[in-house]
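Quick one: structure below, then a few questions.
Removed from the display is one protein chain of the complex; every other protein chain stays in position.
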């Protein structure tokens, strides 16, 4: 099972008046980690996939997050990401965010591969597609 | 049971290259909605509570989100927030994000009231406190 | 000369560990204020203009900002925006950010109306177009 580790440094501006990472930034980082996972597995970027297959990305269907310990600026964090389950029209990603050996946050996501419906002019009109078999094979 | 409705307009910069709201922004907005709920119930702001009681805010312990439909810029959204359960050291908030009558996102949060441990110089050292009875009474 | 006032409330998460607004957020807000100015003058949104005229928005060419006083969460701010100068291929916008009568930030922007070059597949390939006469008339 492939996994990818994404490393980042927490910046001053990522933190809130309590001096700790403001939690929406953790979701910003796992979104990047998710994309890097697919890039590392060899998938083209979403600009290319939209042109070639109409697939514009992997929007979230749902997510669960546990915040175990805070982080603050200057911290170096690592996010380890993998796909734990493939379904017909969606997949489950798990991300573990650590500072050295300490687990700070655990996030589980259900994502879909999505394309536009209709003529593409309505940004609200997107729909999931079946998980492409060749992409799944590249990520396993 | 008290609830609060927070209204916002989705901006161009809140959206990603797929032209829909980039999901970490939904967490940004529910964090604001959560704070507005407490302000509306009569709690002081976190600057005051930190000075008076050492309580610096309500960090998230965990969260679950369901993304049912996308939003795009120009949309006016409403977030209805309430506390669905009070525990001894934490509480559960529920947020429903709608565009007119259509539910787009449902988010459940477990939050704690937190203060610094030790002399306050280590931003990682925060801990939950028992839910203040007077505040709970103001929010019910 | 038309002007538009955009009102916003500073949130906890807009502030940094110094408890004041982290300055990139001021640029986030003036970007929204700029778009609201055009919407208020009657221009269609950028999705419509891209479809009808190929114009995808008003990217910044350059900007100058003076930060006179800080803001913090709970503050209600007003941004007054107008176009101070129209040029052939660009225009100058001025934004004044105030808390009640106190000016906090002054921002001057040079923006262009832009479209894609080539077949549209290279996101780096965008170019300015001449300011549309009908739009200028709507904004004066």
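Read from first to last, the chains carry the letters A, B and C; within each, the first residue is number 1.
Heads up, the rule we're going with is that contacts are C-beta pairs under 8 Å (C-beta built on N, C-alpha and C of every residue); 3 or more make two chains touch, one makes a residue touch a chain.
Just so you know, these numbers come straight off a predicted model, no measurement behind them.
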Visible chains in contact with the missing one: A, B, C
Given C:62, C:85 or C:140, the one touching the chain that is not displayed: C:62
Which residue of B:29, B:73 or B:113 touches the chain not shown here: B:73
Subunit B, residues in touch with the chain not shown (by the definition above): 12-13, 15-17, 19, 22, 24, 47, 51, 73, 121, 123
Interface with the undisplayed chain - residues on subunit C: 15-20, 22-25, 27-28, 31, 46-47, 56-57, 59-67, 69-72, 114, 123-124, 126
Missing-chain contacts mapped onto subunit A: 11-13, 17, 19, 28, 31-32, 35, 39, 45-47, 57, 72-74, 123
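The criterion applied here is as follows: only the chains that are shown with their structure count from here on.
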Classification of the subunit A:subunit B interface as same or different, half of numbers criterion: same
Geometric centre distance via CA averages, subunit C-subunit B, whole Å: 28
Between subunit A and subunit C, centroid-to-centroid distance (C-alpha), Å: 30
For subunit A paired with subunit B, centre-to-centre distance based on mean C-alpha positions, whole Å: 22
Junction residues of subunit C - those touching two or more other chains: 12-13, 17, 19, 47, 73, 123
